[in-house]
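With one protein chain held back, the other chains of the complex are shown just where they sit.
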Amino acid sequence: MKEYLYKQLSVAPDSKLTNLSRVIYIFILLSIITIVLESEPSISFGNESTFLTINYIFGFIFLIEYICRLYAVGLNPEYSGFAGRIKYIFSFYAIIDLISFAPFLLIPTASESFLLRVFRVLRLFSLLKTSKHATGLILIGNVIRDKLYELMFAIMLTFGIIFISAVCLYLAEGEIQPEAFGSIPRSLWWATVTLTTIGYGDMVPVTAIGKILTILITVASIGIVAIPTGILAAGFSEALSELKKGKDK
Amino acid sequence: MKEYLYKQLSVAPDSKLTNLSRVIYIFILLSIITIVLESEPSISFGNESTFLTINYIFGFIFLIEYICRLYAVGLNPEYSGFAGRIKYIFSFYAIIDLISFAPFLLIPTASESFLLRVFRVLRLFSLLKTSKHATGLILIGNVIRDKLYELMFAIMLTFGIIFISAVCLYLAEGEIQPEAFGSIPRSLWWATVTLTTIGYGDMVPVTAIGKILTILITVASIGIVAIPTGILAAGFSEALSELKKGKDK
Amino acid sequence: MKEYLYKQLSVAPDSKLTNLSRVIYIFILLSIITIVLESEPSISFGNESTFLTINYIFGFIFLIEYICRLYAVGLNPEYSGFAGRIKYIFSFYAIIDLISFAPFLLIPTASESFLLRVFRVLRLFSLLKTSKHATGLILIGNVIRDKLYELMFAIMLTFGIIFISAVCLYLAEGEIQPEAFGSIPRSLWWATVTLTTIGYGDMVPVTAIGKILTILITVASIGIVAIPTGILAAGFSEALSELKKGKDK
Partner (left out) sequence: MKEYLYKQLSVAPDSKLTNLSRVIYIFILLSIITIVLESEPSISFGNESTFLTINYIFGFIFLIEYICRLYAVGLNPEYSGFAGRIKYIFSFYAIIDLISFAPFLLIPTASESFLLRVFRVLRLFSLLKTSKHATGLILIGNVIRDKLYELMFAIMLTFGIIFISAVCLYLAEGEIQPEAFGSIPRSLWWATVTLTTIGYGDMVPVTAIGKILTILITVASIGIVAIPTGILAAGFSEALSELKKGKDK
C-alpha cells in the first residue's frame, strides 16, 4: 500500500505521469482556474461562500496529498526515518506544497491573500519538472543558455536603442508634453512601447521634430530591436528539429 | 445528358474544376459578397427588397444545383438507386448544400438568420476540397500536422507567458485601475494585446511599477511569443520549396 | 553637340547615370520635395506665390529637358525623322514627361491639381529604370515573380483568416457595438488592424466573449498572417546573397 502510493506519487520509469499524479495535476489546474475566476468581481460577487467552500475542498485535497507524500516518502532512502521526514518537510518542493494550501485551512481570511495562492502555479512546475513534458521546458532552457551571450548582447543593444530614443524624444518634446516626455523615465515608457511596435497611443509625439525623429528612429532600429526575436525563434526551431532527428534514430 | 451532368458536377481527371463547377463557384462567391454587403446597414437600408430578391434568386439557383446533383449522383455506384439517394441526402456535404439555401426559400424571414448563410462559406471549401487548388490547403494542413508538437508547445508557452504577465500586472495595478486590471481575466486581455504587439491602448499601465514591469516583460518575452510565427513561416516556406522541387522533377 | 546631348540623356554603356541625368534626377527629387512641402498648409500658407514661382521654374526646366530629348532622340534609329519624333511623343515615357510639367505652364490653376504632379514620381522610375540602380528594383521584382504562387496563396490565406475573424467578431459584438462591428465590412477593418498587429484601438471588443475570441484568434493566427513577411524576407535575402556571389566571381 505504502509502496503503491510512493510509486503513484513519483514518476514512472518511462517518465510518464502516473494516474494519481494526473488526478493531482487536474486538481491543481482546477484550483488555478478557480483562483482566476474568483479574482473577477463580476463572477465572485455574491458567490463568495461558494468560492470559500471550493477553496476549502481544494485545501483539504492538497492536505491529504501532503500527508500521503509525507507518509510514502519514507521509502526514498534520502528521506527515510523521522530525521528524513523532517528533512523532507523543509525541502523546497514540500514547502511550496505546504504554502499552497495551509494558509487557507488555518486562517479563512488568508483566502483573500492572492499572493499565497500564486504558489499553486509553482506546484504545476514542481509536478511537471520530472515528467516527460518537461523536455520542452528543458529545451527552451537549453536554447536560452546556448544563446545566452547573443541574447544578453541583443537585449542590452535593445535597451541601449530604447534609452537613446527616449533621450531624443525627451529633448524634442519634453517641454511641450511634460506629462508624456517630461523626463527620461517617462520617455523610456514611450520608447519601449514604440520600438517593440506595441504602440498603445497613450503617448504620441505631436511636434514636427518629434515626429521626424520617431520616423527615422523606428524605420532604422525596429530591425535591431527584433534581433532577440530572431535569435530565439531560430535557436528554438533548430533545437526542436535536432530533438526530432534524435528521436527518429 | 445525365452522364454529362455527373462529369460536370464532379472533378475532372486532371483535378481541374469543370466549367459548370466554375459557374457554381462564382455563384457561391457572389452570394457571399451579397451577404457581406447586406450586413452593412448603410448599403442594405432601403434596399431590403432588392437583397431579398437577390437572395431568392441565389436560393433558386442552389436549389436547381441540388436537384441536378441528386439526379446525377446515381451514376456513382455508392449512391445509386433510391437507397443510395437517401444515403446521399444525409451525406455531410449534401446537408451543407441543403442548409445553405433551403431556409431562405421556405421561410422568408429566415433570410435574417445570418448564421445559416455562413454555411455558404463551408460550401466554398466543399467545392475546393477536390480541386487542385486544394493542394495549398493540404500543404498548410501538413505543415501544421508536421510541426504540431512544436506549435502546441510554443503556443502553450505563449499562453504561459501571457498568464504570468497578466498576474504581474494584476498585482501591480489591480487596485489602481480596477476596470482594466482588477481581475486576472481582465489582465489577460491586456497581456494578450500587449505581447502580440497589437497594443490597442484601451488598457495601459499607469503606475511606475506597472510600467517598469511592462518594459521588462515585453523586451524579454516578445521574442518567445513570436516563436510560433517563426516555426510556421519556416515550415511553410520549406514545404513550398519541396513542393516546387517535386514539380520541377 | 546633338550627339553629346543624346549620350548625356541616355544611359552610359556601363549603365551609370550620366552627369546630365544626375542633374535632372536631382531636379525631379527637388520638385517632389517642393510638392510635399507645398501640400502642408502651415508651410504653404502665405507662401503661395513663392511656391507658384518655384513650380514655374521646375516646369520650365522640364520643358527644356523635354525639347532637348525630342531634338536628340533623332539619333536613335527607332525615332529618327519627323514620323519618328511623332512616334516618340506618343511613347509611354514621353507622355509621362509631358504630363508632369505641361499643365503647370499652360494653366496656372492646374498647379492645384495634385494628381497631375504625382506623375513626377513616375518620372523618377522612368529615369531609374535603365540605370544600374534598377538592379535592386529588378531583384525585388524577380523575388516577387519567383515566389508569386506562395505569396498569392499566403495573402489569400491571410485574407481568409481576416474574413473569418471578422465574421466571428460581427456575430459576437455586432449588436453591442454596431458602429464598430455592426456589419462584416466594418468588422473586416478591425480584423485587418488586429491581425497585422497594428492595433489602432479605434475599435476594440468589449464583451467577454469578444475578448476571448480575440485572444484565441490572435495567438493562433498571427503566425499565419506573418507568413508572407517570412517568404518575402527569405526570398529577398536569398536573391541578394546570390547576386553578391555572382559579383564576387
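Lettered A, B and C in written order, each chain numbered from 1.
Assume contacts are C-beta pairs under 8 Å (C-beta built on N, C-alpha and C of every residue); 3 or more make two chains touch, one makes a residue touch a chain.
Model, not experiment: these values are computed from the prediction.
Participant: Going by the stated contact criterion, tell me the shown chains that border the hidden chain.
Facilitator: A, B, C
Participant: Touching the absent chain in the whole complex: find that residue among C:9, C:72, C:94 or C:188.
Facilitator: Touches the omitted chain: C:188.
Participant: Decide which residue listed in C:59, C:103, C:199 or C:223 touches the omitted chain of the complex.
Facilitator: Residue touching the absent chain, from the options given: C:199.
Participant: Determine and list the subunit B residues touching the chain excluded from the picture.
Facilitator: Interface residues of subunit B facing the absent chain: 197-201.
Participant: Which parts of subunit A face the unshown chain closely enough to count as touching?
Facilitator: Answer for subunit A: residues 149-150, 153-154, 157, 163-164, 167, 170-171, 178, 182-186, 194, 197-201, 204, 208, 211, 214-215, 218-220, 222-224, 226-227, 229-231, 234 touch the chain left out.
Participant: Since one chain isn't shown, list which residues of subunit C touch it in the complete complex.
Facilitator: So the residues of subunit C touching the missing chain come out as 35-37, 39-41, 114-115, 118, 121, 136, 140, 155, 158-159, 162, 185, 188-189, 192-193, 196-202, 228-234, 236-237, 240.
Just so we're on the same page, only the chains that are shown with their structure count from here on.
Participant: Roughly how far apart in rotation are subunit B and subunit C when fitted on CA atoms, stated in degrees to the nearest 5?
Facilitator: That rotation is 90 degrees, given to the nearest 5.
Participant: Please report how many Å separate the Cα centroid of subunit B from that of subunit C, as a whole number.
Facilitator: The separation of the two C-alpha centroids amounts to 32 Å.
Participant: Could you grab the centroid distance between subunit A and subunit C? Build each centroid from C-alpha atoms only and quote it in angstrom.
Facilitator: That gives a centre separation of 45 Å.
Participant: Please set out, as single numbers or ranges, the residues of subunit A touching at least two other chains.
Facilitator: If we look for residues of subunit A contacting two or more partner chains, we find 197-201.
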